[in-house]
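Left out: one protein chain. Kept in place: all the others.
The block that comes next holds chain A.
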């Protein structure tokens, strides 16, 4: 369950923050280029954050009380492998979901 006071702090601030990120250069006539090191670091933000966000939940899912679950682990590996092989996000989701349901069905 999501705590409502957290939710109502997060939503407006996230909205404003995200908007300011988008507005930053486009809105301020900023034709100055970013420093090279910053551009370089920004290329890796999404990969680093999303990977860190997902890893603990894959190994220790909350739905199974933190016990490593073979079905969820296999689904994660299949998703990642399909995504790397096909470069397709939707393909990877489809393969991961198929693996998850296949494993859950096999294990039931």
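Odds and ends about this structure:
We take it that contacts are C-beta pairs under 8 Å (C-beta built on N, C-alpha and C of every residue); 3 or more make two chains touch, one makes a residue touch a chain; residues count from 1.
As a convention for this text, contacts and distances are computed from a predicted model.
You can't see one chain of this complex, but its UniProt record names it "Branched-chain amino acid transporter AzlC", from the set "Crp/Fnr family transcriptional regulator", "Extracellular solute-binding protein", "Branched-chain amino acid transporter AzlC" or "Cell division protein FtsL". Although one chain is hidden here, its contacts on chain A can still be listed: residues 1-3, 5-7, 9-15, 17-19, 21-27, 29-31, 33-34, 37, 39-63, 71-72, 75-76, 79-84, 86-90, 92-93, 96-97, 100-101, 104.
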